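Complex shown without one protein chain; remaining protein chains in place.
Labels A and B are assigned to the chains in the order they are written; within every chain, residues are numbered from 1.
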Amino acid sequence: MDTAFISEYAPLYIEAAGVTLWLGSLGILLALAVGLFCSFIQYFRIPVLRYIASAYIELSRNTPLLVQLFFLYFGLPKLGISLSSEVCAVVGLSFLGGGYMAEAFRSGFQAVEKGQMEAGLSLGLSSGQIMRYIVFPQALSVSVPALCANVVFLLKETSVFSAVALADLMYVAKDLIGLYYKTEEALFMLVAAYLIILLPVSVLAAALERRLRYAGFGN
Amino acid sequence: MQDLGIRVLFMGNNFLRLLLGLWITIKISLAAAGLSLVFGTFLGMVMTLENSVVRAVSRVYLEFIRIMPQLVLLFLVYFGLTKAFGVNLSGQASAVLVFTLWGTAEMGDLVRGALVSIPRHQYETGTALGLGPLQIYWYVIIPQAVQRLLPLAINLTTRMIKTTSLVVLIGVVEVMKAAQQIIEANRYTVPDAALWIYGAIFFLYFFVCWPISLLAARLERAQ
Partner (left out) sequence: MDFEEVLLEVRHLHKDYGNGPVLEDVSFQVHKGEVIVIIGPSGCGKSTLLRCINGLEEIVSGGIWLDGEAVGKDKAKWREVRQKVGMVFQNYDLFPHMTVIDNILLGPVKVQKREKKKAEEEAEKLLERVGLLDKKKAYPRQLSGGQKQRVAIVQALIMKPELMLFDEVTAALDPEMVREVLDVMLELAKGGSTMLIVTHEMQFARAVADRIIFLDEGRIAETGLPEAFFDQPKTERACRFLDTFLF
């Protein structure tokens, strides 16, 4: 392997990793917000909105990110809505992730026993207080593993950003392969970059999950 | 103009071309899903063995495959194999290989999970009844494991179909490629074709994956 080539082009990867991380985190944060919002709508069974929310969840979970991005990037401009690559990437990732996050939160809410709400009611707590102090904290602790898995999943999904002309890791790798035919080096750096990004996140997620599963409150 | 736009879908054999493109995607997914089922079941059973070397090797394989974005794996096989070993795989063959490697890892983990989730006393009860180890597997463990596994395996198939959309990025001519060709061909007659074509593909994927997801959800609830 050509180490000189690697050290010469490593900065390109670092820059691209920055793009991946920055847009990825933004998309993931938005996905969390969208997912939480949808799961609240479903939990409180808000009329009309709950059907829109479940339609959205099904749509986002049953279509590939690549197709969503193509629609946003190539389709929408025909309606007069032109989004930059970056905006497309973030919107696409949060559209996709919102559905997955909503499902993760929903399973958490489902796991909270009905008796908990009644116990809260009988203390005179309002439904807002019950959500804030009783239901949500418990639901969250159940949801965390699924939420973490989604974070890793969405970070991986960012690899398709290159399809909408974004200079991410895949884009750089493909460029180097095309330009210099340095396939091994380009792929080596690609794998290394993704390992550096994803390994800590997934180790952290696994540790968090273990802690919640085997400890929980009071062990 | 919008009325004009939607017609692009039905002009000539455009819609058929999209469907044929989608069929290629589905064919790749089904081939990979079928192979993953076989190899994954084997991997899952191997992973329950006590042998620490086997466990370590399968663990490393599983973790590496699962942590890498599928697109990276596609690049590794499509570009990397060619260069490193001079093996020249077509895009489709690379895709089937990659998704099988990936599916085997995911399926293996599911199978392992299903096997270890069967409570210990099920084995003991079987033994107490005088069943041999193979009989216990056949009559007691496998039916229960399959029941737990089925919805998860079906979900994996929808994930595979969605992920297969990536193959356009390594040059396989499938639904997205067909779309690009149609849009290009109608560039002047139907300028907003992209909206309708990509919109149509969005819903095509949805109507393929959604029923499968519903089936999986129903099976899961039935347990």
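The definition used in the following text is that contacts are C-beta pairs under 8 Å (C-beta built on N, C-alpha and C of every residue); 3 or more make two chains touch, one makes a residue touch a chain.
What you see is a predicted model, and the numbers here were worked out from it, not measured in a lab.
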*asked:* In the complete complex, the chain left out here touches which of the visible ones?
replied: A
_Considering the complete complex, identify which of A:81, A:123, A:165 or A:203 is in touch with the unshown chain._
A:123
*asked:* In the whole complex, not just what's shown, which of A:134, A:151 or A:176 touches the removed chain?
replied: A:134
*In terms of residues, what is the contact footprint of the unshown chain on chain A?*
113, 115-116, 118-126, 129, 133-134, 137-138, 141, 216-219
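Going forward, only the chains that are shown with their structure count from here on.
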*Along chain B, where are the residues that touch chain A in the complex?*
5, 67-72, 75-76, 79-80, 82-84, 158, 162-163, 165-166, 168-169, 176, 179, 183, 191-199, 201-202, 205-206, 209-210, 213
*Which residues, counting only chain A, touch chain B once they are in their complex?*
58-59, 61-64, 66-68, 70-71, 74-79, 152, 156-160, 162-163, 170, 173-174, 177, 181, 183-184, 186-187, 190-191, 194-195, 198-199, 202
